[in-house]
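Dropping a structure here in structure tokens format, bear with me for questions.
Missing here: one protein chain of the complex. Every other protein chain is in place.
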């Protein structure tokens, strides 16, 4: 890492339309292009990919874009203020650092980097540069997750008992990334956003069912200083698609079901009563819990990526720290790496010191 | 344990109605009484409990029963051939062993015993006695679990990838037993019945949210010699009731949802394709899985306990080994105890040598 | 009908345990017996049925009951204050009138009578007698229907747009009663309880699929003086069991799903906006409705029949008019008869003048 002189925050001037380039036009890149097209205050200048075929497809849909095969061409273009990086994960760190060094604001796809060392170097560089570094933790920008965050922060749920997350479906086994770095990256990022308390350790187990492949089924457990526990099930071999999070507190309990079309968040005014008297406990064992109303709040239905692109442009202009900044990205990478290490150590608890 | 001379199998004579006594008339005992009343080939002779209040309630409904407060009275009654034990778990071993020593066939509620040592002593005594020892692993006697067993045994699902079980609801925190010994006892017993392969180790994490209480949320992982993995989520602090098992194999994938009223078992003719060619894998990443029909077989709707009582009487008469015999009970207790030890060791993998 | 002298209200004295007899011990009678056993302030004296087999079954379970084959014996027994009639519908009127004439309070299964003339005669006799006549419109005594009534009465839903009811399942085609008199009797009784406004007419269509059988699929439409419309789908030939009512008003909309185990009633703070400007209407066509929170109130979970038996005993004691009195029974029978007439007239609208 080059030595960096700490600089003033480099906010984009308020009345200037931000020039954006998208690097990587595979699955996710075109979504970024489409959304930046619809985001006020910016304009998409260029798309960049190694594959000419992909660039041609982009050009047919967006003939106004410069189609570039060289990242250098992107980085030296003075009309480009910001780059969005949607390339394979092992290239994220290098591309993001080059972009920062070229004075570009950066939005990088999740997971932010492939290693903790990369994550730390990138964050340090971003902090020193005064430029915006934001990670594409998309779900953080959904109406559902935003509403749950509000519930937790205002104490609607009370002190949390546990956080239980399931993200399973039928997916193609990938070669270059395990189900943890693919799916759990989403879930750890959501938890990182929702739960202010920092975890103290992580353990994980996984299974690999195809020779030469990577883990396709995994279970992660995240521990905290108190009795709070978080657990994640990620799985590419499920016949059914499930995306559910249970967050239970001593005041209320919430269910976030991302598959539901309208009522994605349900809040239950329910709880259990602790019987101090063992005799009474036995007698009332089947009835002594509190049952109250359930309600499903109306949620902002805006596409998450739309919100996210707007937030990125806003942060560039205002100098505000993004909700999913480089530090959030690094915390998530640290948890992913710790999970991987735990798997190698047969599920041992790997400490996380923030 | 007294020294035992191995005896001939003591089957009940074919034309004799089996006399049954139920020991323990709390929550589960009355269900046993009701079902034995409806089971051909037997008759209920006595109910036994320390509480006179409970016995009175039983007598109002079943005035023909002898209501006994002393187990001795049950055990010395020659008209009683068999006892069903539905008392707190820490009394199971002693009561079951006394009953076997008195020459009674025994059905004992799950979990069979509170410790592995007790389980082994009880099984040894039962084996030596030639009497029937059966454990009340109720779900094994449901139409759903029976049908899944058939699917696995006939190869309909193929080689299994994983077994994922969730049993969560809102329950009163109990004093004398953790959520593992209460709920996971069901799930480990179901898995023990379904999966012929024996597990090699178990790890578990849990959380306790009430001072002086026992674990109320727990996650267990069971490992096998190959890539097969089993996982269990048991939880008393969930706002919603879920009872689901996913069993995926390389031929088909099954979902067992015990909450569904009719289609409890769904079989999906689905799978993933492993791409050997990395380029193709990337290109086809979103589509290359196999999607086929789903079907939900019609299931035997008989109450599980009814089937179980009939099976118990049949085994007594025929000398047949019960589907959930003492060995199944002991295997389940071994897993529960190993889970508990793993929790104490921060989730370390505890070996299981069968 | 005999001429009747109007009498004083004949309430049962407050400190006297009411003696109850149940006439008809087929499917429903045993449920009545069980619930009256558990109802404070009364005791079950006798069960009456033409079938000795049925009476024997009752006696085994309830040896204290007098098992009678003659209704005369019931009616002349001075220890019997009230009778519950659960016989085939064509016998209801005659039995209920004889019971009233014998000075007994009467609870009669739905539908109250087989014809409008019978219903009117029975109600006149009950009114004249000063005795309690109550109809077993069971669903009116559920927590769900009670809560919806409260919502409508307090204006939570606003002015009602429509009432849409579906009750379908797979049932055995019956010989003596059509799907309308069997299933729609429930639904019309629920609507009669919930909606204060009286309907002005009814139309119905039906289909009969078995030679010699009665209608097994039917659709009923109930009209009111204003734009409010009610519709009922009843069906014995459905592969799936559905029991749903939609009640939409201009303030909120409610869904009552009786199959749901816990959230049976959901209230949606939703509505549509009427665009006066045709141009705007076209432009905004897909978005201009109001979406708000949904909530599912906690409901009283007491068994409906338990509430109903208690209410019957209360009304006898207090002289209070039952929520489902003879007039409610007669209104329901009038709607059923009008539906039948409409079917015979190819769906013509048959007026209902209350």
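Brief remarks on what is shown
So that you can tell them apart, the chains are marked A, B and C in the order they are listed, and the count of residues begins at 1 in each.
We take it that a contact is a pair of C-beta atoms (placed from the backbone, for glycine too) under 8 Å apart; a residue touches a chain by one contact, two chains touch by 3 or more.
Just so it is clear, the structure is predicted and the values come from calculations on it, not from any experiment.
Remark: the omitted chain is touched by one listed residue; of C:66, C:124 or C:229 this is C:229. Touch with the chain omitted from the figure is made, among A:40, A:63 or A:78, by A:63.
Residues 26-27, 161-162, 164, 168, 170-176, 203, 205-210, 213, 217, 219, 221, 223, 227-229, 231, 233, 235-240, 246, 248, 250, 253-255, 266, 268, 270-275, 278, 281-282, 284-289, 291, 294, 346-349 of subunit C touch the missing chain (whole complex, contact as defined above).
If you put the missing chain back, the residues of subunit B touching it would be 262-263, 269, 291-298.
Basically, only the chains that are shown with their structure count from here on.
Across the assembly, the mean Cα position most removed from that of subunit A is the one of C.
Averaging Cα coordinates per chain places subunit A and subunit C 54 Å apart. Looking at subunit B, one finds that none of its residues touch two or more other chains.
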